[in-house]
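Only a single protein chain was left out; the remaining protein chains are all shown in position.
== chain A ==
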Amino acid sequence: MPLPDSGVETHTVDGLRAWLTDCVATHLDRPADAIDTSVRLSDYGLDSLYVLAVAAELEDHLDISLDPTLMWDNPTIDALSEALVAELAQTHV
């Protein structure tokens, strides 16, 4: 179950949304187009502990350190993408 490749520039809301969608689809073993980015990850069965694993992958992908509770405070892929862009902007000032 390989993870999505990070070759392209992903540090925009759209790019992160696409990467996260692929990542979540991989975990759920579903096609990416079956994932609605405005639906809570918990509704897909990614519970509070499991979703932390996604945080770990995000850290590796973006090469930054994240507070895992970011995943709890932004429960949809849309919200998470926005929050990550804000987080990245702060990290790189």
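What we mean here is this: a contact is a pair of C-beta atoms (placed from the backbone, for glycine too) under 8 Å apart; a residue touches a chain by one contact, two chains touch by 3 or more; residues count from 1.
The rule is simple: contacts and distances are computed from a predicted model.
The listed options are "Multisubunit sodium/proton antiporter, MrpB subunit", "Acyl-CoA dehydrogenase", "Cell division protein FtsX" or "GMC family oxidoreductase", and the UniProt record of the chain not shown names that protein "Acyl-CoA dehydrogenase". Interface note for the absent chain: among A:13, A:55 or A:88, the touching residue is A:55. Although one chain is not shown, part of chain A still touches it, namely residues 1, 27-29, 42, 44-50, 52-53, 55-57, 59-60, 65, 67-69, 72-73, 75.
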